[in-house]
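Removed from the display is one protein chain of the complex; every other protein chain stays in position.
Chain lettering (A, B and C) follows the sequence in which the chains are written, and residue indices restart at 1 in each chain.
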Amino acid sequence: MTATVPRSPNLSLADFEALFESVKNWDRWGADDVRGTLNYITPEHVRRAVSLVRSGRSVSMAIPINTVAGPDNPSPAIHHMTQLHDWDIRSGKVRFATDFLGINFHGDCHTHIDALCHLAYADQLYGGRPASSVTSHGAETMAIDDYADGITGRGVLLDIPRLRGVPYLEPGEAVTRDEIEEAERVQGVRLEEGDIFVFRTGHHRRRLECGAWDNGYGGEGKAGLHVDTIPWMHERKVAMFMPDGDGETVPSTVDEILYPIHPLQIVAMGMAVSDSLNLEEIAAACEEERRWEFMVVAAPLRLPRGTGSPFNPIAIL
Amino acid sequence: MTATVPRSPNLSLADFEALFESVKNWDRWGADDVRGTLNYITPEHVRRAVSLVRSGRSVSMAIPINTVAGPDNPSPAIHHMTQLHDWDIRSGKVRFATDFLGINFHGDCHTHIDALCHLAYADQLYGGRPASSVTSHGAETMAIDDYADGITGRGVLLDIPRLRGVPYLEPGEAVTRDEIEEAERVQGVRLEEGDIFVFRTGHHRRRLECGAWDNGYGGEGKAGLHVDTIPWMHERKVAMFMPDGDGETVPSTVDEILYPIHPLQIVAMGMAVSDSLNLEEIAAACEEERRWEFMVVAAPLRLPRGTGSPFNPIAIL
Amino acid sequence: MTATVPRSPNLSLADFEALFESVKNWDRWGADDVRGTLNYITPEHVRRAVSLVRSGRSVSMAIPINTVAGPDNPSPAIHHMTQLHDWDIRSGKVRFATDFLGINFHGDCHTHIDALCHLAYADQLYGGRPASSVTSHGAETMAIDDYADGITGRGVLLDIPRLRGVPYLEPGEAVTRDEIEEAERVQGVRLEEGDIFVFRTGHHRRRLECGAWDNGYGGEGKAGLHVDTIPWMHERKVAMFMPDGDGETVPSTVDEILYPIHPLQIVAMGMAVSDSLNLEEIAAACEEERRWEFMVVAAPLRLPRGTGSPFNPIAIL
Partner (left out) sequence: MTATVPRSPNLSLADFEALFESVKNWDRWGADDVRGTLNYITPEHVRRAVSLVRSGRSVSMAIPINTVAGPDNPSPAIHHMTQLHDWDIRSGKVRFATDFLGINFHGDCHTHIDALCHLAYADQLYGGRPASSVTSHGAETMAIDDYADGITGRGVLLDIPRLRGVPYLEPGEAVTRDEIEEAERVQGVRLEEGDIFVFRTGHHRRRLECGAWDNGYGGEGKAGLHVDTIPWMHERKVAMFMPDGDGETVPSTVDEILYPIHPLQIVAMGMAVSDSLNLEEIAAACEEERRWEFMVVAAPLRLPRGTGSPFNPIAIL
């Protein structure tokens, strides 16, 4: 396999909708279910994840919070010092420095997790709940605090640039099911039921080396999954998805749907999805330890009515 | 031991400063050290922490983010919906709801972790670094991203209301070293080198049951540690401190120093400290499982130059 | 007239809706009109306003921006220093201190002006435009920048506490048309077509003297207009309304409608309305100069898609 993978033809909208129906988990865990594919993670899976820890090394999978506007950061985070050690009216020798963080966290540059309410397809959320249940006062259902206790499980890193022998994928490149399975074979690891799929395209490395670029629709695009990986994730019963980039290939691999991966994952499957991870440090650690599976602990902030949260998912090897 | 513990006499400022000197770790890990007591956590400690996982159950130790102003929440978090499913200029059937979170996270109501730069005593930070190294552009040293890879270790919950047979401690009550050691004996657990000290006074339960109160200086106060617990934490080589409340007893147990615990922990010892945890759920889980030790994974947001971070520390039992 | 005005019986909802119809200006200035009662202000009115200036004295009618949470300030303004004179990477001896202001400006404590899009009644805005034209991306029509050039006119202060011989009205007191006309007579001034009605209840003085109180629905309430003043404002062709408080009497003087004045003014009449002015300084100035008419210049920030703006309206005497 080389760095120039010919791109498969796009799916039609009808194909997309058929695919949507075929991977729909709306009845799998009952009408009241709000946890979706996290239901695949059982206590047994957690114990298995824990058993993977050997070196005791922890690695962040988050990008440092970015306060600098740029082509992929139109809403830079706001970080203000609210008090310095210059000041405290009552505390004498003891002084406190404090700060304020403001973040429109679903931006392309901010490592974050999506709640199931974050996405609607044809006015429906996961489980068929109405899109209108998210109002100007937040989400009435499937807010991010449904994941309040965090997500603990076995992470498997599939490293596509490593497979291809390149530092990073280029915008527009779509990773197919065949290539993902090839990565499993080459790395000697297999994604199983209840696992966390850590998917590396090298997006963040490309940003570090080449500078930021406009990776959204109408911009230069980004590398991501081909839609044919969706049935594979469905069969494998993946619990959570953790990509650098956001998993989407831009331009899209589906006609008329600019962002097909998100609705299939979030709305159809009810999958816990995160965006914009920094997988450079974990990829290097895996390379050193020659193993691509590890314990993951990912804890969103406990934000009632929120559509997601900035977070710092930790891999423990 | 009863619910009415007579309060020990206050320390003088001179006593405080002698204590400060006696627990100072500024030379323990070299002049460049920025990790302080986290140096106590070795890979062996992480493996030990991991080995504690049995039920595979995860429990959040965070308070839900609080956007409602109140006597203990003068800077309520800001949570704005920035886009609803009413709107997307280009995406057709796929719609995204997004939100903005703004948080002055060192507030009493917000579960957060402190960076070592957060606190100065007599114009010095941990290691003798100058307080002026925190400027209006943030911390030049010992910012929260020094903890970017998260903190993983063995947590030990010492549950003082349980020991006293009360639902929660009352404002102003100071927990002494003797009482903490008594809690260890009663619970059959012992804090050891590299451990995370999870300290429950029932602060959050009191808030849930009685409503919020002004617990700061000049207000009704709060229950916390007596200063005599500091040498004990120093001897035990505690790596991290996780209290409900913030560990401080208000009114203070030291003359002229309104907040004595923080400078002793952060400035003198270089201890990783967090504030305002919600220990109600973990206390109930421990009670059910009849064990008070568990794996902890605590990951601050990766905020460059920050004095701390909101976070959601997870206990895994 | 005494300080204890017996309260008139409430209007029914049907009466309210009939009143709404009777003062509706939706056809007065054409189907495309977005300026509403500001159409009453002609160049001649501006020249008349200008001719009132004698002493050349300017007076702010705004409350200082309030960053302290309280019963009437659940969303305190955020004011952060973003740079101090401690810091500039390139400017040598020249240093800049800068700050950030964040404000949820429609709060009861923040002097602000409402755009016509701010209010809907029965899913309609002024002119019959749909409430749904305000989306999560802001107002598509009648945003505050329709007032970008500011409002300049003749202000007439009617000072009800002065009339009653009290320092301020008490919560729940409703000022009727009769009383307003009595104030005109006593003060020797008359509101005419195109004028700005500056309406003082002493709300801010009460706050300064007694402390903040919860003046919203379900709270202690506030003094304001009786609904019978609406036809009077309609007949008089008032261009703009500038009250301390927000003009509403709480509890309401209409059954089933908690805030009747706003929909009648904004939705039915298309009136430029502002809230939460500080009329203490202008009242004192008028008293000194023994005249209750003056030039007003009120300039909202030029905020596209906004539902209003914080502002600092200026009286020039």
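In this text, a contact is a pair of C-beta atoms (placed from the backbone, for glycine too) under 8 Å apart; a residue touches a chain by one contact, two chains touch by 3 or more.
Model, not experiment: these values are computed from the prediction.
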Write down which of C:14, C:210 or C:258 is the residue touching the left-out chain. C:258
Given that one chain is not shown, which residue among A:10, A:25 or A:83 touches it? A:83
Candidate in contact with the missing chain, chosen from C:45, C:164, C:207 or C:226: C:45
For subunit A, enumerate the residues touching the unshown chain of the complex. 68-70, 73-76, 78, 81-84, 86-87, 102, 132, 135-137
Hey, which subunit B residues sit against the chain that's not shown? 78, 80-82, 84, 100, 136
Residues of subunit C in contact with the chain that isn't shown? 42-47, 50, 53-60, 62-65, 78-79, 81-82, 84-85, 90-106, 111, 117-123, 131-132, 134-139, 145, 148-152, 217-218, 256-260, 262-263, 295, 297, 299-314, 316
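Everything that follows uses one rule, which is that only the chains that are shown with their structure count from here on.
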Upon omission of subunit B, how do the remaining chains partition into touching groups? one piece
Chain at maximum distance from subunit B, centres defined as averaged CA atoms: C
Equivalent interface positions on subunit A and subunit B, same or different at half: same
Need the CA-centroid distance for the pair subunit B / subunit C, whole Å please. 46
How many angstrom lie between the centres of subunit A and subunit C, each centre taken as the mean Cα position? 47
Cα centroid separation between subunit A and subunit B, in whole Å? 29
Sequence positions of subunit A contacting 2 or more other chains: 78, 81-82, 84, 100, 136
